[in-house]
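With one protein chain held back, the other chains of the complex are shown just where they sit.
Now for chain A:
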Amino acid sequence: MRGATHAKWAALATAVALAATACGGDDSGGGSGADGIVSSSWGDPQNPLEPANTNEVQGGKVLSMIFRGLKQYDPKTGEAKDMLAEKIDTTDSTNFTITVKDGWTFSNGEKVTAKSFVDAWNYGAHLKNNQKNAYFFGQIEGYDQVHPEKGEPTAETMSGLKVTGPQTFTVKLTQKFSTWPITLGYAAFSPLPQAFYTDHAAWLSKPIGNGPYTVDSYSKGSQMALKRWDGYPGADKAQNGGITLKVYTDNNTAYTDLTAGNLDLVDDVPASQLKNVQADLGDRYINVPAGIIQTLSFPFYDPAWNKPGQEKLRQGLSMAIDRNQITETIFQKTRTPAVDWTSPVLGEEGGFKDICGDFCKYDAAEAKKLVAEGGGIPGGTMKISYNADTGSHKEWVDAVCNSINRALGNNKACVGNPVGTFADFRNQVTQSKMDGPFRAGWQMDYPLIQNFLQPLYFTNASSNDGKYSDPEFDKLVNEANAEADTAKAIGLFQQAEEVLRDDMGAIPLWYQNGSAGYSERVSNVSLNPFSVPVYDQIKVN
């Protein structure tokens, strides 16, 4: 009888505790229906939230809510659609005349004009402003004067940008680039209000933009509250009352807060939780391709890795990697085995095509033969370098090495080479200090096949870390950029990709997916091709 009394009290206490926590849970949400607030996981942005200075996804989340540019990428197809652009005209793929739509304002009431764009771009390009995305303006004439490779800038503005009317301006590029308008959906090309220049510190602590949300409050390092802007003139009005971005120390804590009902949306499900996702979330888990590809790059600056005939060695190594098995066992299918050097988010019309063919399929016998024909692995052992501090690269590098060793029947063929920190790893990569293959990842800036090829494999391109160089590849890329017909341009890019395949300039590994999980409170959650949640479409039940 005494036992029963205890049990009763315990049950009562639990019930009270549960009720108390349940009440607590509601506070974090606040409201429902069209005015409901969605809470979402966040990481502290690495850079100040200037559009031309944000090159990572956490800052990108905020920019995607508070800015709209000339173009906007469709969240589903990735197609670049006119947003603030009334029209973008060109006859020669070099001179562009841009007309900005009338009737758009910033959330502080200031009109969005041609000047809003031109000033913002000049700001983003100028060396003195330390903007990390400055190179995006590199194709505009006069960039060399405001952002010289060495020495002091000699001009304040780029000569290729001219305001010709309240809503029109012209852009002159240094060379033909037919698909240039498509790049304009990137956040670096956003317009900026005058307040950005007149009181920069105040703007940074509470950014003002022209997107469907406004920043309500921002406490750096912990959270940002965004509210729907009711005066937003665009068609993609926010379907919820606002978004609260909360900083978490890591994605595991964010995930546990989601399962505990304290958070509505987690946009990076930790690998260790992938096994529990089905039980915890059921169909409230999203796993879709994103514009990210992982590759193995080679140090072409090292004579040992740049001998004629070694393309066979690289092709053989590619065939020695069992992509299917690694993506299934290590990544739980959050990666898709690569069949080319771009991304499935481009779609077939955008140039995604199985170009790699057999070279990206596991075939131990053929791999062994090709490696032998290619002169074998330089020095007998190759080290795959990666950074050990973030991104859990160790698991897959070890798996890739195991796969290569197994295929070649040699336990010493491949070994992982961890580098302590990302800063050190990047330092060694950019200073051309690698003596073997190293991991490389590329997240697209805009959904164009050009963005997956030119910055990475064109001779001396900005992110060509392996110093790959092939005159035929360069020629085809230049021809493609000059081609006015988009379909033909993409065909030329694919030809360039075939050159890349025959050289095996880098081994494509897999495409990374974006993953997200959400609570029962919200619906209509999706990720765009940049693996950023489409916040404005989220509905609160």
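Observations on the model:
Heads up, the rule we're going with is that a residue touches a chain if its C-beta (ideal position, glycine included) is under 8 Å from a C-beta of that chain, and two chains touch if they have at least 3 such contacts; residues count from 1.
Note that contacts and distances are computed from a predicted model.
Comparing "Inner-membrane translocator", "Hdr menaquinol oxidoreductase iron-sulfur subunit", "ABC transporter permease" or "Sigma-70 family RNA polymerase sigma factor" against the UniProt entry of the hidden chain yields the protein name "ABC transporter permease". From the options A:Tyr73, A:Trp442, A:Trp510 or A:Tyr535, the residue with contact to the chain not on display is A:Trp442. Note that of A:Asp44, A:Asp102, A:Asp230 or A:Glu328, the residue touching the chain absent from this view is A:Asp44.
Only one of A:Val100, A:Ala114, A:Ala134 or A:Ile286 touches the absent chain when the whole complex is considered: A:Ala134. The set of chain A residues touching the chain not shown comprises 14, 17-18, 21, 24, 28, 44-48, 55-56, 127-128, 130-132, 134-135, 147-150, 219-223, 246-250, 253-254, 256-257, 259-260, 262, 389-390, 420-427, 430, 440-443, 455, 461-465.
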